[in-house]
Structures are given as C-alpha cells and as structure tokens.
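Quick one: the structure is below, and I'll ask about it shortly.
With one protein chain withheld, the remaining protein chains of the complex are depicted in position.
Labels run A and B following the written order; every chain starts at residue 1.
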Amino acid sequence: MKKGKALFGISTALILLLSACSGGNNEGENEKVDKEILEKVSKTGFPIVEEPLTIKMFTGKSNANLNFNWNDPLLVWDEYEKMTNINIEWTEQVLKDNLEEKRNLALAGGTIPDVFYSANLSNLDIFKYGKQGTFIDLSSYIEDYAPNLQKFLENNPDVKKGITFPDGKIYSLPALRDNDFLAIRISAFPWINKSWLEKLGMEEPGTTEEFYEYLKAVKEKDPNGNGEADEIPYGGVNLEYLTNWLRGSFGLGNRGSGFVDVAPNGDKTRFIATTDNYKELLQYVNKLYSEKLIEQNIFSIKWDQIMANGAEGKYGSTVFWDPQSTFKGPEGGNYVGLSALKGPSGEQLFSPVSSPLFSNGQFVVTKENPNPAATVRWLDYFYSDEGARLLYMGIEGESFEVVDGKYKYFDETIEANDASKFVPWVGVNPPGIVKQDYFSGAEGTEKSLTAAEKIKPFVPEQLWPSEFTYTEDENKTLSTIGADIEKYVKEMTDKFVSGDVSFDEWDKYVKTIEDMGLEKYMEVKTEAYNRFQKN
Amino acid sequence: MEILEKENNVVAPTVHYKTSRIKKNFSANWQLYVFLSPALLYFMIFHYIPMYGVQIAFKEFYANLGITGSPWVGFEHFTRFFDSYYFWRLLKNTLVLNVYGLILFPVPIIFALMLNEVKNGAAKKWAQTLTYAPHFISVVVVVGMLVAFLDPVTGIVNNTIVKFGGEPVLFLTDAGLFRHIFVWSGQWQSLGWGTIIYLAALAGVNPELHEAARVDGATRMQRIIHVNIPAIIPTVVILFILNIGNFMQVGFEKVLLLQNSLNSETSDIIQTFVYQAGLLEGQYSFAAAIGLFESVINIVLLITVNQIARKVSDNSLW
Partner (left out) sequence: MRNSGLSDRTFGIINGIGVLLITIIITYPLIFVISASISDPTAVNTGKMWLWPVDITFAGFEKVFENKAIWVGYRNTIFYTIVGTLIHLFVLLPCAYALSRKELMGKKIILWIILFTMLFNGGLIPSYLLVKNLNMLNTMWAIVIPGVVGAWSILVAKSFFEQTIPDTLVEASKIDGATDFQIFRRIVLPLSLPIIAVMALFHAVALWNQYFNALIYLTDENKFPLQLILRQILILSQFDASSGVGGVVDSYIEQVKAASLIKYAVIIVSALPLLIVYPFLQRFFVKGVLIGSVKE
C-alpha cells in the first residue's frame, strides 16, 4: 500500500499548509500604519489623496440594484472617485438575502476586504472582531479625518454613546437619520383608507376602540361597493408592524422599538413582553385576528401578494410605506396617515421610531486596510450636506434638477426604473446621513411628511439606539439566554394572536421566560442602559 | 451490500509470504491502483483533511487564530446546547420528522410491486416516466409550488376547499400540518424515482419460480407475497440501512424554506438550528458541536441497525 502512505503524506502536508494559512496577522500591524501614509492624506478639501488609492470593499446590496454592478460605471461612485482620487473596488456585492452567510464566511477565514460597507453587522460581531483585531479602532481618526461626523456626534451625545463600545473604542461608523427628518425615522406608517371612511360615514379613528369599529365596518359594509366581501380590513407585511404601532396605546415601548424600555414611574428597566399591558395588547390584536379583521395569512404572506392586494385597493388599513408610491393602483392615493391611537386606559404614544443612530454596523475598517485615515475621510463626506445630496440625488443636471427649491430626479431616471444606475442607495441603507431635502424614497413624499407631522407629538422623548453596546460577557449572555428568550417571545406573540395558544396559558408563558433566565437577561440590559446613561 | 461480505473471503489470505505477495500483486496490478487514485485523492483531500476541523467543536473559534490556534473550551458548547430551552424540541422534531419519513419507506416498494404487475408495456412505461418526473425538480421549485398551491387566498387547494363550502386552511402556518406537508411533498417527489431500484430487483426474479407457483395454484397476490417480496428483501434491507445512515439528514433546505414563526413548533430541527447559529450568526464552534452530536447519533444508529439486520435477515452493509 505504498499509495496509501503517499496519500497520507500528502494529506499531512496539506494539513500543515492549512494551519499555516489560517493563522493570521496580529494586532501590532495596525500600529505600523506609517506616519508617511498619514501625511499624504489631506485633512480638508479634495482630493483626499494625491496618488490614486484603491480600497477594496465588501458591500450588501438590495434587490433594486441587483442588476447593477457597482464596478461598472455608476454616476455617484464615478463622480466621487474623481473628487477623492480614491477608487473603490467592490470585491463582493452581496444581496441582502445572502448577506449574513457571505459576511460570516468572509470573516471566518475568507478574504477580508478593506472595508465592510453596508453589511449590517451587529454590535455583537463588531465588538467580537474588534477585540480580535480584525476591525480597527476608528476613534482616533474621527477627530482629524471625519469633521462632519465629529460635528454630528458633538450635537448628539446619545449617538456618540451608542457607537462607543465598553472598552471606549469606536469600531464602526454609523448610518444616521437626520434629527429633523422624522418621516424616515418612522419609515413604515399606519395608513387608513380615507374614501372608505367617508363612504362608511365614519370619523378618522382616534382610539383603539374606534379603530376596531372601523375595521369591522370595512369587513361588513362593503365600502368598495362591489357586492363582495373582498375587502381586507387590515393587511401588511407581518404582524410586528401592527403590534409595534399599537403598543404605544397600551403604554409600552417608551424608548422606541425593542424588547426593553423603562417603567413609567422611575428609572427601572422593564421587559415589555411579560407585562400585563402586553397581554392586553395581544388580547386586542387577537380579537382583531379572530374576527378576521386582519389578513389571515399575515404570518406567511409574500411580498408579491401584498403588492397585488394593495394595487387592487383591498386594504382598509395597513402599516406600510406611502401607498400612493408603492401600491399605486386605484386606491393608492386615498390613504391618509394615522397617528398614535389612544388606548383603553388613555395611553397614547408612537413607539416604533428609530433614534438618529439608525444602524451601527454599516462601515467597519479592517486590519487589511492600507489607509484607514483616507478611508474614514472618504466616508465622512457622506455625513455632510453636499455628500448626502451626492449619494441620494446624484449630480444636478445629470440625475436631478432643482424645481422651486426642491430636489427632483429627472423623469427619465424614475421611469426607466433604473435609478440605481445613477444612485446606489435604494434599499441599501448606506453609512452616512439621510436628509429630508435629498431623499426621494417613499418616506420623503408629501404624504409621508404630512403623516409624520401628525405623529410628532406622540414620539417618545428619549429614543434608544436599536442596540446597546455590550461587553464580551454580556454578549455571551445575550447570544445564549437572550437569543432563546427573544425567539420564544416572537413565537408566542404570534401564537397568542393567531389563537394557537390561549390566554389561559399566559402565566405559564411568563413563567417559562423567567425560567429561561429573564433575570440575567435584564441585568445585562440594565447594566448596558446605565452605561449608556452615564457615558 | 452483500458484496462487502464477499470481501471477507477475498482478503483472508494465508499469512506467510504476505509481503512478497503484496509486492507481486502490486507490480502485476499497479494500473488498478492508478484507477483508484483520483477517487482516493478526492476523498483524502475533501473529506479526510477537513475532519481535523472537528476540533472547533471543543474550541472557541477565533478566525484570526485559525482552527488549530483557537483556545480549547472543552464541552462548553455541548452543555450550552443541551441546556438550551430548545434542545428537546429540536431533538424531538428531528426524530419525528425522520421517523415519519421512515414509516413511509415501504411506499415506493409497494408502488414498485404494483408497477411490476402492470402487464401492458406501454402503460407501464408511461406511468414510470410520469412518476419519475418530479425528481428532476429542485427543492427551491418544489417549495415555490407548495407556496403557490397552498396559499389561503390564491392557491388551488384552498380555492377548491372554498368552492365546496369549506373554510380556507392555513397550511403553511399550521404547526400540526407542517410534518405532513413536508413528508408527503417529499413522497411526491421521490416516489417514482424510488421504485427504480426495486423494479430492477424485481426484473431479476427467476421466471421459473413464478411458473412453479402458478402450477401450485398460487394467485397473483400470493405470488407477490411469496415470490416477489422475498426476492427483493435483500435490496430492501440494504436500502433501509443506508437510509438510517442518513437518518438525521432530512432535506434541511426544504425545512428552512418552509419555516415560519407559527410552524416552528414542529419545523425547528437540529440542522436548521445549526444553519442559524453557524452561518447566520457566525457561532461556528457552537454549530460544529451540534453537528458533531448529530453525526454521533447517526453512527450509533447505523451500527445498531446494521447489527440487527445482520442477525435477523443475513443482509447487512458489513
């Protein structure tokens, strides 16, 4: 069996080779980013570097720009390359569907790019790979090379707290939503069909009870007048949008979205899903669902069906993006935004609003990066007014025009349905800042802005970022106990609403969550919250 | 297969002058070893080398340190899995789904026996061709079809139910129905294809046996039971054991594609959990530990079933 021996030899050799390859660089290398390099990066003005520089980026992409390779000519990127002298090579462009898999594989031993752009990293991952030295600390670069971001952070200390990790470092630069642009921080609005209201002779619902009456009327009184009960009183993407909107009416979610908020009296954190208020909320939604006032397949519905129903004008109400620009169709223009409803005990709050720190995981610089300073400066422009305009509108005269002081895409840009050929942002959620003047998405339409005005008085005073930053130990708790609890809550919420589980089992449900380690989970959350308050 | 059994006789040579015999054999048949080499090389490189990676189940995998350089943590990931709230549910669902599949193991056998009794050649060929066809459809497409057919509003199934005055059934979000949908759609896909092997075995049945039985006055049913079934039993046993070998591996892609929060009570299985923890959340060590647990169950099951089969029926993989 000589052959066997030879094979064994080959395999051992390969094992050695593999282990040699997979060992990596150590942290010390970052320090070596030469002063020379730094000196060649200009702190103000353009270009950023004299000699052309190429940065390799991994990016997430949306279905909207599925057919556009960012390495091919694309107005915004080309223009910005000319300005900065920095060429971005998009080494991996991954659709959102496969983003997690691809990103994790790249991090676990694949090819690490210079930057993960718009890759939706969780704080947990950012800190994990930051500690391992794969992502580098950017805090020292911000002051010198990110004046625009620096300014924003000074004006918004909560955002700064939100992106600072427990070790005091900043490993990731955020995707921001302008404070004044409330509509995009709400994103999906509650809508109601105005013309049906009129036909039914009803006032716009202001309480949960009135909302229920409206839904019932839609179901029973055939507001579209076709003689068939084909109206869907409430329909939407999933149940979460509905419960998130309604939970403010039950006194929940006073720090924005998320599983935890602060108890009304005092400063104590509270786990929302085990409160009696939450039970009431679910009982209310369960009533809607069991009386068929909610689209029955809402738990498994696909997008094509929502769009089809929307286009046919079947929905009496929904939580969605401006129906006029999404559904189009005959009824699209008839929807008006609803505000927070007043709940059974008089509570009225609009909970699902994001903090200006919309997402923290959209821009990390890795140890492979040849020039972090220039990279940070490259991004910083998109925190400025002109930068936001470039990213979201493109170039005046080429992709947009200014009419009466408003920024508008050329009709051709939209009609050809390939705006993504000019601007890269659609559905991508890029790092940088979004400003109202330059945003042409559904959240920026007249209707959305009006709806936002209505909601404004009921927005919680303090909004937490979507995630706090946690220490390694805390992360461990959250990824074990926390993951189990959150999964359980989501599952049970749907089951209570659908009637699969009766409310008799509520106490058992609460007990199960406690047994799963709720106390420990809340300790972590409280600790993180205290850190956030103090910082 | 019983071919492996024969091996025993082949490789039991007398012990003396063994080495010289090997040399002689090798120089006479070296070309056969060359024939083997691409496959062996493949198995070595793509199956045996990656096995060193099993160690990450006992380590905390840090990408920058590599697999061999990451620190040991012992059984931490295993205890975490066993202590998890979802452990029993995952195990139960995985087992139930597989046992359900195994219960249907005889279905293609019965269908093969039925096909074998169809005497009209053209009809038989048509039936075969048509029932094989679903095998060529990918999982993605099958799930796409399921979603389309079972939709509560637009799906043909619910449209039919409503037409006959029934209430639409929420097939895809009903935890109680998930297993049936999963297993029977699998049957739909593989039933025809699954008969191929048995039909081949049936084709090998000695016609004289049938003739003799007929002379003895056996009915067709009796001949099936006493001639055909015994003839294919060896094939059945081997396939059954091979099925057990893949026991814990149901088509997890299909489960993943069909899963949602309302049916996860029954659709959450170990493999989807591994996918979630490993690929989506990047907890590779944890995922590897669960994967290893699964492999061990598999091996134990296979060995047990093989032993039983050997005792009971004389047919076994080894």
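To be clear about the criterion, contacts are C-beta pairs under 8 Å (C-beta built on N, C-alpha and C of every residue); 3 or more make two chains touch, one makes a residue touch a chain.
These numbers come from a predicted model, not from an experiment.
**Student:** Among A:206, A:427 or A:517, which residue is in touch with the absent chain?
**Tutor:** Missing-chain contact among the listed residues: A:427.
**Student:** Check the options A:38, A:83, A:307 or A:395 and report the residue that touches the missing chain.
**Tutor:** Considering all chains, including the one not shown, the answer is A:307.
**Student:** With the missing chain put back, which residues of subunit A would touch it? List them for me.
**Tutor:** Residues of subunit A in touch with the missing chain: 1, 4, 17-18, 21-22, 62-64, 66-67, 69, 91-98, 101-102, 105, 108-111, 120, 184, 187-188, 237-238, 241, 302-305, 307-308, 311, 321-322, 324-326, 358-359, 409, 413-414, 417-420, 423, 425-429, 434, 439-443, 445.
**Student:** Which parts of subunit B are in contact with the chain that was left out?
**Tutor:** 1-4, 7-8, 10-11, 22, 25-26, 28-29, 31-36, 38-40, 42-43, 45-54, 56, 61, 67, 111, 114-115, 117-119, 123, 125-141, 143-145, 147-149, 153-154, 156, 159-160, 163, 188, 191-192, 196-197, 199-201, 203-204, 217-221, 231, 234-235, 238, 242, 245-246, 253, 257, 278-279, 284, 287-288, 291-292, 295, 298-299, 302, 317
Criterion: only the chains that are shown with their structure count from here on.
**Student:** In whole angstrom, what separates the CA-based centres of subunit A and subunit B?
**Tutor:** About 40 Å, centre to centre.
**Student:** Touching subunit A in the complex: which residues of subunit B?
**Tutor:** 22, 26, 33, 36-37, 40-41, 44-45, 48-49, 52, 61-69, 80, 84-86, 147, 151-154, 168, 170, 172-173, 175, 260-262, 264-265, 279-284
**Student:** Under the stated contact criterion, what part of subunit A meets subunit B in this complex?
**Tutor:** Residue positions touching the partner: 1-3, 7, 10-11, 14-15, 18-19, 21-26, 100-101, 104-105, 107-109, 125, 129, 132-134, 296-297, 299-300, 302, 305, 479-480, 483-484, 487-488, 490-491, 494-495, 498, 500, 512, 516.
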